[in-house]
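A protein chain is absent from this complex, but the other protein chains hold their places.
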Amino acid sequence: MSSPSLTAVAVVPVTRVPVRRRLPPSLIIGLTILIIIVAAAVFAPLIAPYSPTQQDLTNILAGPSAKHWLGTDELGRDIFTRLLYGARTDLSVAFIAVLSPFVLGTCLGAAAGYFGGWLDSVIMRIADVVVAFPFYVLVILLVFVLGPGTRSIYIAITVVSWVSYARIVRGGTLVAKNEEYVLSARVAGISDRRIIFRHIVPNVITQAIVFAMSDIVMDILAIVTLGYLGLGIPPPTPDWGSMMAEGQSFLTTHWELATIPGIAVVITGLGLSLLGDGLADLLRAE
Amino acid sequence: MSQPVDRSEGALLEVSGLSVTVTADGRPARAVDGITLHVGHGEAVGLVGESGSGKSLTLRAILGLLPPGAAVAGGSVIFDGYDLVGQGSRALRRIRGTGISMVFQEPMTALNPVVKVGDQMVDAARKRLGWGRAEARDHALQLAKQMGITEPEASLSLYPHELSGGLRQRVMIAAALASRPKLLLCDEPTTALDVTIQAQIIELLARLRDELAMSMLYVTHDLAVVAQLCTRVEVMYAGRIIERGPVTETFAAPSHPYTLGLLRATPDVDDVRAELYAIPGSAPGVRSRPAGCPFHPRCQFASTECESGDFPLRAVSRTQETACAFPERIEGRARVAPDAETGVGT
Partner (left out) sequence: MTTPLLELDQASVTFRSRRRGVQVRAVDRVSLSVNSAEIVGLVGESGSGKSSLARLTVGLNRLSSGSASFNGVPLPVGRWPGELRQQIQMVFQDPYSSLNPRMTVGQQLSELLRIRVGLSRAEAGKRSAQLLDQVHLPAELLDARPRQMSGGQRQRVAIAKALTQGPDLLVADEPVSALDVSVQAGVIKLFGELRRELGVAVLFISHDLAVVRHLCDRVAVMYMGQIVEHGSTGEVFSDPRHPYTRALLAAIPRVTTARTETSGAVKGDPPSLTRLPSGCRFRLRCPLAQTRCAEEEPELREPTGAAAGHVAACHFSDVRPEQQP
């Protein structure tokens, strides 16, 4: 007797993509909230009954009514409309404001982690300096110096926020660069640049993405705060921060002017946090 | 001919019909399927299988140390008269302290990272044997020396993370032995060790088995280690025991194609002429176990009758049992050449 010819190894049937695991509830709730808010922002021009800047000085500080679901502010502008348009403004600015530190931080962190040596030292020391300042102090200072406006906001937030991403990605890169699949790519002769961006980064980026979710919340708050301080998006573009600032004088009489945008911020923040948690759970399970 | 051969009266450990389910992707699956085995006093039994066979889970189920998601789904485990299944954790801790010790595959998870290794061994000895500190310390040093640890004083005053992998493993084994257990459960303890160190540990375990009449249930994928240490072997595949018997007879003339395949796949350092046999395919996952005989898709002796029905263990000789319905098909296909010393296989 002889052992059977083994030129063809019996095949284990390749399992199709596994049945979708149950998505974490936090992910579902967070996503729902966010979808509602984003939809509201995107479709604001269609949904909003009025223009956000349209004043009606005959009807100021009106309470909720059939014509104005959330009432009007001190210049007779419809609060509901301004809320929707405010969402548009704040969300888009926050999203873009997160993107650029994300990209910058990832690149610097990956380079620092992969190449090590003096590059790593320089980048990390700069990071340490930036992080030594409290977030708001630095952001406000930069916006003040650069002059208020969306461009300044983007620059300020980028300069301050890239550090977290850099650290997260650097940490992941330090571990990944000794993994055998990276060594195998090096031995195969693949360029460092491709190794970093095509092999290492996709495997370490998930933590950064989850962090980005909470960072968007931070940025919304930052923009709102800047708006409140008068350093944010210039009027008459509605944004929740300036709405809260303007409504502050009416807190005792018409509290809804300040509170409603405040609640909107809270709900958005909650949605993003839940989304971040859910994503973290989902990606960790992989 | 269909009666089980185990004469297990008076056995130290009796496992009957043990099943363990694991939950993967939200649905339960049977990883261990009705295992029955026993270990006598002073006896070393090898539990052999590859990854996915369920051998590690079996061991953990005996001590109630199943990972989250796994649970005993049936059967009983009787140690020295106590039924271990379904005991509360406090009762189990007591039982674990009074006679069963386990040596794990991964030493880092078994040792307390913030306690020096010497102290861990001393604590184990004192708790179980009621010794004084000085006595226990001597005992620990002795054991360390026996383990081949060249500088026992120095090594024992270190923390686990300060030791090399091999040293850690030996410290863990020493710690498990410090309480002089009646039964030692071993889960691949020497797999990660160098062969020269493995040889020393096997020698030590054999000596302890003989001098202290310590029983062992030794889980491994390495047939040769089982041949060194154990008198009986149980071969596991896909959650079930598919062959059992005395080590020398079973390895000289297996009665299940899987055992034969394993023997033929193991390269022999002494006999280079033998052709290496690779069992085609791979072991089924917990969810994809085939109907009929679990091994039949990979078996070169299988026929249509193997595709359905039950294949319980049955006796093929006074001492051996197999789950194969057609052991005669592999008769005479001993992988191992007759052994000059023992005459087995001639």
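First chain written, first letter: the chains are A and B, and each begins at residue 1.
Convention: a contact is a pair of C-beta atoms (placed from the backbone, for glycine too) under 8 Å apart; a residue touches a chain by one contact, two chains touch by 3 or more.
It should be emphasised that the depicted structure is a prediction, and the values quoted were computed from it without experimental measurement.
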{"item": "Residue in contact with the excluded chain [from B:Ala91, B:Val115, B:Ala213 or B:Ala278]", "value": "B:Ala278"}
{"item": "Residue of B:Ile62, B:Leu223, B:Ala253 or B:Cys299 touching the missing chain in the full complex", "value": "B:Leu223"}
{"item": "Subunit A residues touching the omitted chain (full complex)", "value": "6-9, 11-12, 14-15, 179-181, 183-190, 194, 198-199, 202-203"}
{"item": "Residue ranges of subunit B at the interface with the undisplayed chain", "value": "50-51, 148-150, 164-167, 194-200, 202-203, 206, 221-225, 227-229, 247-248, 251-252, 261-270, 272, 276-279, 282-283, 336-337, 339, 341-342"}
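In this section, only the chains that are shown with their structure count from here on.
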{"item": "Euclidean distance of C-alpha centroids - subunit A vs subunit B, Å", "value": "52"}
